[in-house]
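To start, the structure under review is shown below, and the notes come after it.
Removed: one protein chain of the complex. Kept in place: all other protein chains.
Showing chain A:
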Amino acid sequence: MAVKSGARSSGRWLVVTIPYLWLLALFLVPFLIVFKISLSQDAIAQPPYLPTFDLSEGWAAFKDAFGELSFENYGYVLSWDNEFIEAYGSSLWIAGISTILLLLVGYPIAYGMARAPKSIRPTLLMLVILPFWTSFLIRVYAWIGILSPEGLLNQLLIALGIISPDAPLQILATDTAVYIGIVYSYLPFMILPLYSALEKMDETLLEAAADLGCPPFAAFWKITWPLSLPGVFAGCLLCFIPAVGEFVIPDLLGGSDTLMIGKVLWTEFSVNRSWTVSSAVAVLLLMVLVIPIVFYQNLQAREVEGR
């Protein structure tokens, strides 16, 4: 009996431990390395920061190195004199607006898919996932071709006589282009969780609501919407979190005044060659994102409990 339960608990132990080991090796250790760099100072060296920990020089030198670590870089990043805080704010703002736009665009699509005849649903799902077959980068570049002053959109509008050829729409290199890019690229991540939540819903619930005197539009807000909330939250977080740190889209579609933290981080790392400051930016970005992640996990736990 004791042996049996021992074997079973060690099996369980293994199942629980492997994901944690995975996280430890691929998330926690890299994080600690980045964190350590963020506490170091820039130096003209290889690697370009000090101190470095080197056990070969003995324990005392190791301890001294520890003493040299400081939060100086965080002070620099968080000071109002520099544009970092602004960039964080602007990233959150752009990601937030994009998420709302994604929800507005994604919800009707997911709803339509979930109410479509069962036989064509797999095809519709396939169509949603289809863009993933082309490289993300190429798809973003394609938008340049569409949105640029001589691009397809302007050509079409001019051909239709809606705008004059002398004043093409200036969309590329603005925040609008960034919103378009984010909404376009992240749409599947919004649609899929919404679809799975909506598809699970029993349609007789709407019949029951109608039977009790509830017209269809009111029934949507009283029944469909609350039942799809887990999908709404999942979709919003899946879009919001990567959108905050987005680099490619603002870099390619945004203008010089489009301020996003991913771009700032990249500039700091590759142009200013400051590993330490860019590490501090990255750690703070993670902190900003941990809040929604924890919130999401709480929500999931609540939902599991509620089942």
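As a working rule, a residue touches a chain if its C-beta (ideal position, glycine included) is under 8 Å from a C-beta of that chain, and two chains touch if they have at least 3 such contacts; residues count from 1.
To be clear about the criterion, contacts and distances are computed from a predicted model.
Note on the omitted subunit: UniProt lists it as "Spermidine/putrescine import ATP-binding protein PotA", one of the names in "ParA family protein", "Succinate dehydrogenase hydrophobic membrane anchor subunit", "STAS domain-containing protein" or "Spermidine/putrescine import ATP-binding protein PotA". Of the options A:P19, A:G67, A:P117 or A:P215, the residue whose C-beta touches the omitted chain is A:P215. Taking the complete complex into account, A:L205 is the one of A:L205, A:V248, A:L286 or A:L299 that touches the chain left out.
Although one chain is not displayed, its contacts with chain A can still be listed: residues 202, 204-205, 207-216, 218, 222-223, 226-227, 306-307.
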